[in-house]
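Heads up, one of the protein chains got dropped from this complex, but the rest are sitting where they should.
By letter and in written order, the chains are A, B and C; residue numbering begins at 1 in each of them.
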Amino acid sequence: MEKVTILQQAEAAFRDNWKFCIGTGRLGLALQKEYIDHLKLIQEDIHFDYIRGHGLLHDDIGIYRELTLEDGSVQPFYNFTYIDRIFDTYMELGIRPFIEFGFMPRLLASSDETVFSWNGNVTPPNDYDKWYDLIQAVVSHFIERYGLEEVLKWPFEVWNEPNLTNFWKDADKEEYFKLYKITAIAVKDVHPDLQVGGPAISGGADHWIKDFLDFCENESAPVDFVTRHMYASNKAKKVTPELCYQDLFENTMMLDELKTVREMINASPFPDLPFHITEYNTSYSPINPVHDTPLNAAYLARTLSEAGDYVDSFSYWTFSDVFEETDVPKAQFHGGFGLIALNGIYKPTYHLFSFFNKLGSEQLHRDENMLVTRREDGSIAIALWNLVMDKGEGFEKEFELDLPVQFKDVFLKRQTIDEDHANPWNVWKQMGRPRFPDKTQVATLKDMAQPLRRTARLASNNGRLKLSFTITKNEVSLVELIPVKDETSTYIGIDDSLIPSYSRD
Amino acid sequence: MEKVTILQQAEAAFRDNWKFCIGTGRLGLALQKEYIDHLKLIQEDIHFDYIRGHGLLHDDIGIYRELTLEDGSVQPFYNFTYIDRIFDTYMELGIRPFIEFGFMPRLLASSDETVFSWNGNVTPPNDYDKWYDLIQAVVSHFIERYGLEEVLKWPFEVWNEPNLTNFWKDADKEEYFKLYKITAIAVKDVHPDLQVGGPAISGGADHWIKDFLDFCENESAPVDFVTRHMYASNKAKKVTPELCYQDLFENTMMLDELKTVREMINASPFPDLPFHITEYNTSYSPINPVHDTPLNAAYLARTLSEAGDYVDSFSYWTFSDVFEETDVPKAQFHGGFGLIALNGIYKPTYHLFSFFNKLGSEQLHRDENMLVTRREDGSIAIALWNLVMDKGEGFEKEFELDLPVQFKDVFLKRQTIDEDHANPWNVWKQMGRPRFPDKTQVATLKDMAQPLRRTARLASNNGRLKLSFTITKNEVSLVELIPVKDETSTYIGIDDSLIPSYSRD
Amino acid sequence: MEKVTILQQAEAAFRDNWKFCIGTGRLGLALQKEYIDHLKLIQEDIHFDYIRGHGLLHDDIGIYRELTLEDGSVQPFYNFTYIDRIFDTYMELGIRPFIEFGFMPRLLASSDETVFSWNGNVTPPNDYDKWYDLIQAVVSHFIERYGLEEVLKWPFEVWNEPNLTNFWKDADKEEYFKLYKITAIAVKDVHPDLQVGGPAISGGADHWIKDFLDFCENESAPVDFVTRHMYASNKAKKVTPELCYQDLFENTMMLDELKTVREMINASPFPDLPFHITEYNTSYSPINPVHDTPLNAAYLARTLSEAGDYVDSFSYWTFSDVFEETDVPKAQFHGGFGLIALNGIYKPTYHLFSFFNKLGSEQLHRDENMLVTRREDGSIAIALWNLVMDKGEGFEKEFELDLPVQFKDVFLKRQTIDEDHANPWNVWKQMGRPRFPDKTQVATLKDMAQPLRRTARLASNNGRLKLSFTITKNEVSLVELIPVKDETSTYIGIDDSLIPSYSRD
Partner (left out) sequence: MEKVTILQQAEAAFRDNWKFCIGTGRLGLALQKEYIDHLKLIQEDIHFDYIRGHGLLHDDIGIYRELTLEDGSVQPFYNFTYIDRIFDTYMELGIRPFIEFGFMPRLLASSDETVFSWNGNVTPPNDYDKWYDLIQAVVSHFIERYGLEEVLKWPFEVWNEPNLTNFWKDADKEEYFKLYKITAIAVKDVHPDLQVGGPAISGGADHWIKDFLDFCENESAPVDFVTRHMYASNKAKKVTPELCYQDLFENTMMLDELKTVREMINASPFPDLPFHITEYNTSYSPINPVHDTPLNAAYLARTLSEAGDYVDSFSYWTFSDVFEETDVPKAQFHGGFGLIALNGIYKPTYHLFSFFNKLGSEQLHRDENMLVTRREDGSIAIALWNLVMDKGEGFEKEFELDLPVQFKDVFLKRQTIDEDHANPWNVWKQMGRPRFPDKTQVATLKDMAQPLRRTARLASNNGRLKLSFTITKNEVSLVELIPVKDETSTYIGIDDSLIPSYSRD
């Protein structure tokens, strides 16, 4: 039993930069109806500000093409048919693109290396002038279509994880810096107030950050923000033909890394630059079943609670299992990154985000298992979690909270996910893991993806309320304490005991 | 512990005449958006065939009007603007009107007596010729608009509860028979295959049935079906300015009455006539809180299970709390008849109907607490209930079922309402009974109106499955046993124990 | 042929106070789906800021009720079930109520006089203390539900046309002033920044304005704005059992009246008060067929063009034929006020408003037949009209415009309503005036309610463009001149003459 006594005075502001940005499968997927349906669900409930994904310049969207004229000469052709449709969709859903320039259009590629089942080309341009022209054409078109005022709000990030050979040929740092500088200049040449940044590296290569900022300083390359990714998974323990298993580090690891990098930036020539984590998750594998579990939610709860101390934003990778990096999904649950599984089924981590979205901006208390906040209307909203990476049953934790509440009568609403609730992955296992479930099975999975919801009526005492909670293995709960304005006395002569089977309250 | 062993062979067919018809507030309310929204919810989930309500000829719909000509003479005018809009809505929602002729248009009324806060006039026509013309005009218009083939499926019922003085002036039986005969002839004169019936009496006056059929026989009045109402409530114990409390009879009372009346019809000159219960519920009061409770669902479960043995249909009164017989509803919960409360919140009895809608057509077993059915695909669907009219806690019942299942692996899905689940009335009490809840409160009430849903994976043994259930006070549950086609073995090398915190199943 | 040469420089700002407010049938109708459907159409296309109608306190919404206690005493009960639903709908559609307090709840009425087929009681309160309490309860509830910041934007107008005996018993001016003062104080006692005004008189009684403002000055009654109505119809020439025919005054009459009243206010003790026309139309009769005609649009075009010079707003009466002042509508077209006829069919005057909604805020030229504006993007938008009150055919007018355009290539789009286009009333006559049209007929009427649309490609010359228009009888047209960015040259080798039957452009 852990006892926590919470003061009336807020200890800090709780910022909502956990919802600044969300990751997506390659942008070309945004033409699909199921993708749009999922994004709509997310936006109506949580409403992220930005969305970031690969593939803006990939050949399925087809922006870069070349036309051969009668005289045999070739001229570039910029085709915005699909990207306009995609960004129009984003605008309608109230989410802005966090632009990532990449990967290389086939016609501009210097060689054949590709990444992912969808063959994103990861090589430098074969002609940097054409690349410069492409960047200018693209950015100019966005301004023409959406207006300068709008596009000034779009960050432009150059490439993705150039420190890894599978994302950038030979992980050639000098070549990346070259690409960066030319791209950044191309953007700024369109309008000097546009925001550009990098180096979008993966974890494990933070010397790139220092080198990158030094490069920008020395070579006068424009830079408006720094970006990096973070994942908590160790190397694969086992890879089957369709699944990948990994261990996870402790969930403080990511926080430590953020702090370290933030300090690196502070010590750089650009100490005031914003720092964005443009991808994070437990595992970096799109076929790791951990993403489908309550553990994933319980693991990341502390990240949502604390990462905002160090970074300007951190972007969960990704909102939906509409995703193809390792081929078309082969089953209803397949370890995808998504907050929403195929067929519109909420995963546990979806609810983690939905719960955090109900928190207030005054932080009353924070520790490794909870975050207690107050909302503008004086009501209290608490996130609670119990990460258990050990196997087996049990592991309940008990808490007793002594809270300040500014009202007498309290309506308590608790929403819970854990191993037994809002765990459609488990129900799906009970069903025999149907790869392609029929409508009835999908309907059941949707039903079972809802949190357990409990309510109660409580009374505070001298402005204090004592609450006890038992938190089960990998539970994440949202508890809301809402003022009650009791109107019972306005029902003259009301008496529930006159109803058969009921008693006076 | 009650043990039930169920045979492979079906004991009977289970008919779905419990969903033949549903009651509605006066038809004029069907212009309202909230009414239509509720009906749409009901139709998408349950899909009743017919809908019956008062007020077809009431002045708010305004079918009967008179125009004064320049020479001072007066001619009838039939205005179908609103009734067309209403019936168009019904047709779009796939539900047909079960027509009730009434009440009296003011201009045709012989005196001023009215019923309900909306002042339905309950007096005989001041001119039976004009009444005959009105009936003909109305029926002819329906045929013109919807086609003869369609309207031949609409039953035409004459008036409502003429045996009660508040619904028919002086409860004058002879006058009713006169009205009946003229109306029936007016209908048949439009087309002889149209279906007409009565006498639409309340309970407690079953001699009217005999008298009515004798009258039809003796006076050659056309009659195609017999109608009656049934309610299980005793006289009011207490009436406050906005609520009415009553005791309920045993829930076999209604079944006994049905049997008796069916036998009366069998013994009449028209032994083969269909018999429709065109209204029923626990209480006949639209402000009795019992309608909002789980008790109401548990009470009526047996009715849904067994009443179809005696009658051709029985029509729950009513689908929605959009209803005005005792004035505009004064609070979110106010004891209304509706399956759906204001603001689109499901009441417990809604789920009773929704659960029955999942039952199969083969009845394997039936008793006072359950109905076990098999569906076409071989799956089993069981309704369970535990009516407790005593006050206080406890009263759980335990059952052990030994069932035939034609498959090895079983997915069990159980959906439950009881005092603690899908009881938004109780949550509303915790909130302080807000009369006019805000959007946040409505959202919580909607969330809390969902059944508890539990799933499990079971294995049958030699074609038999043993299940144990504990049923709480006023619980109604639907249990589905669905064949599993286990695909786990198609996932090569799958091993959940490689996920942190999980074990091999 | 009239020649108009238009200068580059704007002569004035064109204000959009013609869309500040729109009238509605009594608020109780806002529960109906068809009403809401029409309002949604209007808001999506035109988007009015406010909506004003009668009946806030009428008994169908039922705000004021009384409960009789066991001891026989009576207490007021304020029922917000319906008004909350109505105002929630308005808020969702982005339109605010322009509150009109009235008519008198039956239980507060001092006698039986009523107006309209829906029996609005037009008598003073039987108890001014109860009235004061009612106003306070209502306003306080709005603030509780929608927030103070929101409700501070809602004007509160006291009563409707108290200068007419059918709207206020005996048209008793002193009694109205009493009502006004008590109501205004009740509102201000809730919050002093709430806005209250009157006297909401009809035309023809403008001495009330002076008397009203003198009263406010002398009696220290709060007043924040002045309101009045205006209609252009003379007395009825003929009234049939369902239609009313009237002559119309010249369409400058209303403008003259506005100017006169504005000067009266200027000369009053409150010279700076806003002045709102809270109702206007051609005819004040809800069964005058003129409302269904193109004439109605052509007549009011000049009003929309010029009335904003004199008043802060003017509110067209009303947006929809969902309306019941003279009983349920008896036919598809019946002379109703609505911009939208039953079954969602646009009337000509709807398009007048839709056309004005496309005008720019720079007024380049205005006369009795046109209004030429420039929009922010430099494009030109022109409204043209040709009011013809004479019978017969012909009456075309020709115009030649010489316009400044800041671009070379011009895309012209002209949308036209006249006797032969967007005149569903005429098509309905061709159909034989079906009172209750079937779905196919409604579909045709909807099709035929669309404007004639014509486009062309033009070229300007030295920043000037010459255009000729022929305007038919009762035509209203919107002409838009939009800059063209010609991309034809980017299609290498394009040659339409290679398509069978086509030529090079």
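Definition applied: a residue touches a chain if its C-beta (ideal position, glycine included) is under 8 Å from a C-beta of that chain, and two chains touch if they have at least 3 such contacts.
Treat the numbers as computed from the prediction; the structure is a model and nothing was measured.
The chain not shown here makes contact, within the complete complex, with A, B, C.
Only one of the listed residues, A:18, A:50 or A:80, touches the absent chain: A:80. Touching the missing chain, out of C:8, C:166 or C:240, is residue C:240. Interface note: of B:94, B:204, B:271 or B:493, the residue touching the hidden chain in the full complex is B:493. Considering the whole complex, the residue from A:5, A:68 or A:252 that touches the absent chain is A:68. Where chain C meets the omitted chain, the residues involved are 237-238, 240-243, 245, 247-248, 288-290, 293, 295, 331, 388-392, 409, 411, 413, 427, 429-435, 444, 447-448, 450, 453, 455-457, 473-474, 484-488, 490-503, 505. By the touch criterion stated above, the residues of chain A touching the omitted chain are 31-34, 36, 61-62, 65, 67-69, 77, 79-82, 84-85, 88-89, 141, 145, 241-242, 327-331, 342, 435-436, 438-439. Residues of chain B that touch the chain left out of the display are 67, 69-70, 492-493.
Everything below uses one rule, namely that only the chains that are shown with their structure count from here on.
Most remote chain with respect to chain C, judged by CA-atom centres, is A.
With centres taken as mean Cα positions, chain C sits 44 Å from chain B. Centre-to-centre, using mean CA coordinates, chain A is 47 Å away from chain C.
Chain contacts: chain C has residues 67, 69 touching two or more partner chains.
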